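Working notes for the structure below.
One protein chain is absent from this view; the other protein chains keep their places.
Moving on to subunit A:
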Amino acid sequence: MHPAILGLITIVIGVGGCIGYFWFSNVILDRVFFPPSGPNAGRNINRANAIRPWLFMGPAILALGLYLAYPVVATFLLSFQTRVPGGGSEFVGLDNYVQMIGEAKFREAIFNNMLWLIIVPAASTAFGLLAAQLTDRISWGSFAKSLIFMPMAISFVGASVIWKLIYDARPAGSDQIGVLNAIWVAFGGEPQQWLTISPWNSLLLMVVLIWIQTGFAMVILSAALRGIPEETVEAAIVDGASPWQIFFRIKVPQIMPTIVVVWTTITLVVLKVFDIVLAMTNGQWETQVLANYMYDKLFRAFDWGVGSAAAMTIMLLVSPILVWNVINARKEMR
């Protein structure tokens, strides 16, 4: 059977199954177990209402538990084990972590990840803020915004192809087809294989992600800028503030919480970045990052222990943001 037909059937079964589950479980709860009639009507209604939320959330809790919560625990355990030949696995304590830290490629990945974590969120947020501030002041701003926002829709792999064309190199003397080398040669340089030159190649990979994420930052920050009360800006103008002062002293401090949100969101994307590196250099020439290192270990070397240890490293880097998010969410709930 063709997968597309299988897909259609799955949609029907999935959607039908969901609706059926929610409908039938409700009917059974109300009609069979706790009918809101007879001598115990009041008590039954209360009991049904106590159970109903769990019926509504059942499938979601099951899926979240199985697909996200359980794997965190399982990966944590896997990172302390190694597979023994012939099946099964044994507990090896911190050996996987020790081995991982001993590898030069891992240290390179950590170093590069730190660079990514500093440069990409900073540059994306800065460009996003610039674009938001500029486009908010002109009549065709929303059109300009949607063009800058467009790379968000492009896959990391698609973006890698786009940028690889820009970084392409031809032998000296012939016409360069990559823009970067064309400009370089026009200024008198020799054509370079940019993606093989460390540390610039890491920077060139970051440019791809900055190009994608700037639109996101711009959209969010532009909404925040528009939310600034006019009075504060007007008061500053009356007091004789220059446009620079208005922007950096009045506007930026007021949207600081939003800037932090944008920054952390992009940080999360950076920590998981994998496609761009895999597609453009595959971690060669000192461009390795954690996520690609982990993929290498898991699916090329089939070393689940060290791979899981690398995954836990990513989790460790994410957890401050996780905790911060949860604390904020709890504050809002109150």
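Rule of thumb we're sticking to: contacts are C-beta pairs under 8 Å (C-beta built on N, C-alpha and C of every residue); 3 or more make two chains touch, one makes a residue touch a chain; residues count from 1.
Keep this in mind: contacts and distances are computed from a predicted model.
The chain absent from the displayed complex carries the UniProt protein name "Alpha-glucoside transport system permease protein", chosen from "Alpha-glucoside transport system permease protein", "Glutamyl-tRNA(Gln) amidotransferase subunit A", "Cytochrome c-type biogenesis protein CcmF" or "Nitrite reductase (NADH) large subunit". For the options A:41, A:64 or A:256, the residue in contact with the chain missing from this view is A:64. Within the whole complex, the absent chain has one touching residue among A:10, A:40 or A:193, and that is A:10.
The missing chain lies against subunit A, touching residues 3-4, 6-7, 10-11, 14-15, 18-19, 22-23, 26, 30, 49-50, 52-54, 56-57, 59-61, 63-64, 66-72, 74-75, 78, 130-131, 134-135, 137-138, 141, 144, 146-158, 160-166, 168, 170, 174-179, 182, 211, 214-216, 219-220, 223-224, 234, 236-237, 241-243, 246, 258, 261-262, 265, 268, 271-272, 274-275, 278-280, 291, 294-295, 298-299, 304, 307-308, 311-312, 314-315, 318, 321-322, 325-326, 328-330, 332-333.
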